[in-house]
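Everything on this sheet refers to the single structure shown next.
For this depiction, one protein chain was excluded, whereas all remaining protein chains were kept in their positions.
Let's turn to chain A:
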Amino acid sequence: MSTTLTRAIVTADKEGRPRLLGRRGPDTPTRHGLKVRNRRETATGYTFLLPWMIGFLGLTLGPMIYSLYLAFTKYNLFTEPEFIGLDNFVRMFTEDPQYIQSVQITLVYVLIGTPIKLAAALAVAMLLNYRDRGSTFFRSSFYAPSLIGASVSVAIVWRAMFSTDGPVDNTLSFFGIEIGGWVGNVALVLPMMILLAVWQFGAPMVIFLAGLKQVPRELYEAAEVDGAGPIRKFRSVTFPMLSSVIFFNLLLELINAFQVFASAYIISNGSGGPAGMTNFYTVYLYKRGFADLQMGYAAAMAWVLVIVVAIIAAILFKTQKSWVHYAGDNR
């Protein structure tokens, strides 16, 4: 098949173009032939991409660029956007205590929730990797929460569980810990949200599990021969071999955590309460945009989030040189 194709291209190249490389056999395409073929393939590729491209340009990129413009305007959906320069950003950082609070609780959620979630995912993955019997069952059941985690019903169940006289309160009372419900408690509602996130460790766990299966047995055997204990084996074999997977999970989970919305929106009934403690960044953004119709301000908030997430991702990529090990990489 490929030979016929090459021959066709070679015949197409009978305009007497000098062959620069004498080594090339009659079956290898010339540089010009390659170009033609590439161009054709490129055209075909783009044709197939077209439906997606139209959607991307029209429904994603276009609106994104427009929203960048909106970020510098005052816009209430009804009247034309009015250009106000950097006012939205000034207001955000100097005049809006609710925004600052929203950033703070989002950071706490991301910076505490994500590491705990990944640690839990890795720990469970290692346990599952230990034994084979029944591991499919356990794998599925641990994965289930992250499948249903973003759903409305789980948030409702979570709310019920952590209310006064709910299962959590009753269990804690049984052990003599009388702290009442978590949902209405200013100090406990954020930990509750973090627990909900951690409980959905299934997705990174499955990825960790796949990564663990890739670690060559002989490395452990060699380590054992050298007298390494379990901790040493984890530090010197598992962690380096798994570092690329950890990096991948960390990046993904950080970005996801910044965008926490559905669970907070449902648990607080859209209010972001108690006292703004579930008013996460995107919840606040949504309220400003669609409840208060301050679309310009909401667009500005969205862009600050995009930029912050991009910076964090960039920093992560920079640091990976010092701790992420890729197979076949001899540094």
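The rule we apply is simple: a residue touches a chain if its C-beta (ideal position, glycine included) is under 8 Å from a C-beta of that chain, and two chains touch if they have at least 3 such contacts; residues count from 1.
Here is the rule we go by: contacts and distances are computed from a predicted model.
Asks: Pick from "Ion-translocating oxidoreductase complex subunit D", "L-lactate dehydrogenase complex protein LldG", "Extracellular solute-binding protein" or "GTPase" the UniProt protein name of the chain that isn't shown here.
Replies: "Extracellular solute-binding protein"
Asks: Which residue from A:L172, A:L293 or A:V308 sits in contact with the chain not drawn here?
Replies: In the complete complex, the chain left out is touched by residue A:L293.
Asks: Which of these, A:V103, A:L122, A:V168 or A:V183, touches the one chain of the complex that we don't see?
Replies: Only one listed residue reaches the unshown chain, and that is A:V183.
Asks: Touching the absent chain in the whole complex: find that residue among A:F78, A:Y130 or A:F175.
Replies: Only one of A:F78, A:Y130 or A:F175 touches the chain omitted from view, namely A:F78.
Asks: Identify the residues of chain A touching the omitted chain, counting contacts across the whole complex.
Replies: Residue positions of chain A that touch the missing chain: 59-60, 62-64, 66-67, 70, 74-81, 91, 95-98, 150, 163-164, 180-181, 183-186, 256, 259-262, 268-276, 282, 285-286, 289-295, 298-299, 302.
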